[in-house]
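Worksheet: the structure to be examined is printed underneath.
Only a single protein chain was left out; the remaining protein chains are all shown in position.
Let's look at chain A:
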Amino acid sequence: MTKETGGGTGNVVLSVDGVRKKIGRKWIIDDVTFDVKQGEIFGFLGPNGAGKTTTIRMLVDLIRPTEGTITVCGYNVNRDPEKALQYVGCIVENPEVYTYLTGWENLQHFARMQPGVGTDRIAEVVEIVRLDQRIHDKVSTYSLGMRQRLGIAQALLGRPRLLILDEPTNGLDPKGIKELREFIRELAEGGLAVFVSSHLLSEIQLLCDRVAIISKGRVLAVGGVNELVARNSPYVLWDLEPLETARGILEERSDIRLLRLDEVTLDDSIIAGMGEGSLITAMEDDLIPEIVAVMVTAQVEVRAVHKINPTLEQLFLKLTEGESID
């Protein structure tokens, strides 16, 4: 499902270079560096409190970085916000709009704040987010999903080159999430760079071309989703009888690593479904038929073989675990 752009080509729209932020005596953000290119969907991953929102606020000049520079389309966001921010549409946290105005009045309000956005463009974005039915109603009567769409309409008003969405699926139902995902992909295909933050890894994996993983204010990894995921070999779960013979066979192989349960990062649901005597190995999946054959010759009953593809979640847990040790 994910497009592989990995290294990618095209113009850099957003460039974050060595950004740090000190609040009080604490470094809230400690070295964040990444680039976002035209036409790509860039995921910004991290647990709650990792510094995602602080970083996003720095991207749009709500917070000034203590060190480092943030550049949008060649303009420094903090030194030249009038130029830089006209290429940016954003929703920081919730889509906060004026509830005592109508949707249309809200859009008019924000249209007046940027050059070259007239009534035609307002009508256009209303159509894009499919709010035309209710646009003249007061926002206080809107559902959360509609407010979200109004927020996106607002973000798109100035024909941005970079769209920043902070936890965009928060509070949306599964259907809304799916729609939003398709919508974001459409926008990216139109050449927009989309920056999406989330703490839901599966969501990012489904949606994004490249990701940055952040934890405790540090970017731990940046890269294409597939490329990052490929750093982990898949796990294979074996249900074998008799267990001891099987363990002996697996231990002899140099291309297979037997893992203890506490060494692996697996979904809780998989761990719960595992049999008493399951063995967990890290190995290339093309070895499976060979091993099965070996087992059979050795009179070992192969009851189940279960391959688990590496996920961003595993990578993420692995990376953040290392962090918590030091």
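Here, contacts are C-beta pairs under 8 Å (C-beta built on N, C-alpha and C of every residue); 3 or more make two chains touch, one makes a residue touch a chain; residues count from 1.
The criterion applied here is as follows: contacts and distances are computed from a predicted model.
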Per UniProt, the name of the complex member that is left out, chosen from "Transcriptional regulator", "ABC transporter permease", "GMC oxidoreductase" or "Cytochrome c oxidase subunit 1": "ABC transporter permease"
Chain not shown: contacting residue from A:Gln38, A:Thr55, A:Thr71 or A:Gln86: A:Gln86
Among A:Asn11, A:Thr33 or A:Thr99, the residue in touch with the chain that has been omitted: A:Thr99
Residue numbers in chain A that touch the chain omitted from display: 23, 54, 57, 60-64, 81-86, 88, 90, 92-94, 96-101, 105, 109-110, 112-115, 154, 158
